[in-house]
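Missing here: one protein chain of the complex. Every other protein chain is in place.
So, subunit A:
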């Protein structure tokens, strides 16, 4: 491991190094930043400068940086000397000092200069007027956090009494400062215990180090206080502590506060319950607690009972994601999640018609009932529960058995409430159905769960009625586009399930009927005036074809419907997104209509030449990128699956596509063209029996050279080389990189490594001249003038010999390295940053205020 690690460090050192140029620029930058007459520098510059220092100091903990660049300490001193420093510069200085003081030796250095005490101590900014500015407080906390890596820093803060400041900042009006202060306390507590404890801590003999002692005392005190915000802050602190630290001492700390926290579950006077779920969850992930016998899990069980259904939900789903958890707690958790669904089912059914989902409930069922029967809480409780169920169903292995059939029935009930198809007689049912009618949020969430449920066993007996519900949604004009999209997703998932079922139990009649209904409604939706609906319909169709195209019933129903014709019509849709989706759908349809091994069952009314011509027209004339990108990606897909041979000569096809895309304005289309070329090359090489891998044994030198010639001729005929070489000079980097990769691959096919060097001297003089020209042009990269347009430069890209020579002669590796240099390395370099900061000194302020 040591080798790659040191390589990474070496690379990082090079990238972030304090070069000579940088160390020359830095004093001027520092002087400019500390000059109050200069307008404030762009915030992003200051942020990036700090990023650089962070990288520099992480790589080298010594004091060299400060010694070699005294301007840094001078800068801090001069900012401190300013009577009214600007908040942004002061904040920057605090953060910079913290970063520099992260190593003990640099900390001592700054201490000797008395800079840290002046910045972070009682007489520093925290007692001046600038403290009012949130950015200064934030800079102070961040600075302290950065330096907090060693004991001297810890003592510096604790001895000075600044720890009180941090506690106060937990309640700061700025969310950022409050959160950072809480994180800082967690960090300090961990650092103190882990660096200052000499013997293991236990409940009996608990000798906390001084700093930890102070923090723990404050936590305990605020938990006992009557102030809700103090309690909340301490719970937040404990939550992140248990989330980040898994050491055994956390249990000792917990035992000191456990009783108090337990009491929050039952005492209604303290409004802290909403914080408890997160705390318990973080504890449950820690081996310190989850391995503990009994007491912790008893607390979790009690929480599931006492928290409100809304508060208990996140805890329940979190528990179900745990690897280690007693089974009875899991069952309780799942019961909490299913309770609202159970309530829905009971509210909807006549007495004794269906059993509910649950035999017993964890908490008082009337609490759930009253939440569901209130307008303000019904939808939010349901949405939360449904989201949790979806999360649960996404787990690869369910930790408990779910009653999938009843759950599905309950979900269908919710959907029927929402579209007004079900108005139960029971008072609760009628109340819920009135509240839920037209609730898009609930519809979307329920459909997500239905889709997720398709992958679990169970619910097959309801499949018919499920499709009734889904079809009602697909048909209804009241279904909103977002709900419709989710309905499509659920429908496609259940259609796949239906196919599996009909294969096993030969219920093909039911399947056939459902498919016919689906295509009937799809026909209508493809003609929707709303582009979102047309697009979702096409996406739905593509998904269906992808997964079901091998099923006879599916193909029959699809081809006997109007869907294929309507889909082709949408190639001319006014909306580009829809055109692109239509291209993809038509491309997939072709696998059934044109490229199927058996001809389609229904008459072949589809004219493939016509369709291909349409797609090619889109590729060459569509004013927008999406449809063109879709065409090139479909063409590549066809080529990959070996379908293009059925259209015409593959060579001609590829050649035509290359000529269409090489001048495309959208670089992603050009890139797509290169991908097609790559597939074509590897397929042709394979067909001719040339090993793609240069290290593979070559069968015979003679056959190999015959094949090589043939191959070169094919590639030259398709005009592939001119496209590839031209792409090397593309102004968009990814295109050049891809072309270079392909050329390198081709070269390795034509030139085994051993022969590469020999090739370089071959060729007659005019050929050498034209190669030299090509080399010069390629070196100019994207600045090359009129590359390949006049053809009079002597390079015949269709001449196999010259191309063979070009492949062998041109230093593709060098080009590859050049192209792979990050196109924005100039932007990211520290030197460029320092130059930019210096250059903006004294410029007109108005430029900066001008946004986009």
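What we mean here is this: a contact is a pair of C-beta atoms (placed from the backbone, for glycine too) under 8 Å apart; a residue touches a chain by one contact, two chains touch by 3 or more; residues count from 1.
Everything that follows uses one rule, which is that contacts and distances are computed from a predicted model.
Asks: The hidden chain: which UniProt name fits, "dolichyl-diphosphooligosaccharide--protein glycotransferase", "Integrator complex subunit 11", "VANG1 protein" or "Sodium/hydrogen exchanger"?
Replies: "Integrator complex subunit 11"
Asks: May I ask which residue of A:57, A:103, A:146 or A:278 touches the chain that does not appear here?
Replies: A:278
Asks: Touching the hidden chain in the complete assembly: which of A:32, A:59, A:117 or A:383 does that?
Replies: Candidates A:32, A:59, A:117 or A:383; residue touching the omitted chain: A:383.
Asks: Hey, which of A:243, A:481 or A:745 is the one touching the hidden chain?
Replies: Among A:243, A:481 or A:745, only A:481 touches the chain that is not shown.
Asks: Of A:77, A:174 or A:528, which residue touches the hidden chain?
Replies: Within the whole complex, the residue contacting the unshown chain is A:174.
Asks: So that we can see where the missing chain sits, which residues of subunit A does it touch?
Replies: Counting over the whole complex, subunit A touches the hidden chain at residues 42-45, 47-48, 87, 133-135, 138, 173-177, 179, 236, 274-275, 277-278, 314, 374-376, 380, 383-384, 387, 440-441, 444, 481-482, 485, 532, 535-536, 577, 623-626, 629, 665-668, 731-734, 782-783, 785-786, 789, 818, 820-828, 832-833, 835-836, 839-840, 843, 846-847, 849-852.
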